[in-house]
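One protein chain is absent from this view; the other protein chains keep their places.
After this line comes chain A, so read on.
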Amino acid sequence: MPSVGKFYNLPYMRQSKTVLSVCALAGLELEIPEYKHFEDNKKPEFLAKFPIGKIPAFEGANGLNLSEGAAIARYLAGLAPNSGLLGTTPEEAALVDQWVHFAETEIAMQNDTIWAMVSNHIPYNKGFHTKVADHQMRSLTSLETYLSTRTFLVGERITLADITAASVLQRVVTVTADAAVRSKLVNTIRFLETIVHQPKLEAIFGPVEYVEKALQWVPPKKEKEPAPPAAPKEKKEKEKPKKVADDDDEDDNLVPEEPKAKNPLDLLPKSPFNLEDWKRAYSNKDTRGTDGSLEWFYANFDKEGFSVWRVDFKYNEELTLVFMSSNQIGGFFNRLEASRKYLFGSVGVLGENNASIISGALILRGQDAKPVVDCAPDFESYEYKKLDVFENQEDKTFFEGALAWDLEVSGKKWADGKNFK
């Protein structure tokens, strides 16, 4: 079969996997010439065909020269309408479009930005990193919900949308979607595995490498630095950051993981109160009333091993729309992820647009809130007050209201909330 054209690319790029997968399913033959990045794409012959100077690039046998992975993939998919890769109706084609665009702009872009920062291709900034990661997480959560009732993104068979999303997700699970995050993206991971294991695509995608812990930035060593922390430095190379699909990146060496320090919360004496059991009780039972989760709580709580706290946002005058404040709680909870084992929260927005407060309750390991919450860079934006829910009636009322989502403070009623569990 004659080839439809030449495809200049680097095989590990997600766009390459997408284009090659399209050809495999569309039954198209593609020629892959020898290609040396940073050399061949600077030559006049290359630039004459592809002024953008980037890869991937496609040189059609019919004289069409095309840049931009997504455009190449769609063009090739369009050459084989019977493949169904672009759906079978204009509406399905538009939906395929929609998902490709969503995956690229709402998930991949964020992933690339974070990768570029943690590998020092652009300067690192923790606030920016957090913001971008939050954005990506919202998108992944939407995708997760959508995939909870479907196998494929559009219609009942594989399309370009699925291939593109899978190639994006394959990268995401090596950078930001670590074990903790993936536990909340069960359907998304199931989807990824389904696509990368399609018989014709398995060899193209290769193995999916799941990162244990999201890539973090390691500040470069300064000249005169004090000795590294007591814990032995692990030079074990766990995560291999895949090269970014950007043509000005050089090969990067592996970034060694930070030494694992023991969490003092794990060294506390064993407690009969099991936080996971509590979370299950809270999720499965009604909060108030007979055989409710509050009843379970009072029967099982261990005041020595755990404590209950009231949390209030310090800058309520800055809050505007209720849904934005709700998102803020969500963001705060995302950043508390590292303390998942030690924390339960039920925090809400009380009041109305432009007249609201953020307030709620936390149940945490130990007798001090700070070691549990200080993994979140913005923990100091909140005030923490220890509660005695057994002896103090006011504290008890507050706690129960926060858990039952009917808390009222200073006349402000609970409008929306989030749980950390």
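Note that contacts are C-beta pairs under 8 Å (C-beta built on N, C-alpha and C of every residue); 3 or more make two chains touch, one makes a residue touch a chain; residues count from 1.
The rule is simple: contacts and distances are computed from a predicted model.
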| item | value |
| --- | --- |
| Protein name as given in UniProt for the chain not displayed, "Metaxin-2", "Glutathione S-transferase C-terminal-like protein", "Mitochondrial ribosomal protein S22" or "Molybdopterin biosynthesis MoaE" | "Glutathione S-transferase C-terminal-like protein" |
| Sole residue of A:F7, A:F102 or A:F420 that reaches the chain not shown, by the stated touch rule | A:F102 |
| Residue touching the undisplayed chain, where the options are A:I32, A:L64, A:A179 or A:A355 | A:L64 |
| Sole contact to the chain not displayed, among A:T88, A:N187 or A:S381 | A:S381 |
| Residues in chain A touching the chain absent from view | 51-53, 60, 62, 64, 66-68, 70-72, 74-75, 78-79, 90-91, 93-95, 97-98, 101-102, 104-105, 109, 113, 117, 122-123, 125-128, 131, 142, 145-146, 313, 315, 318, 321, 323-324, 328, 377-378, 381 |
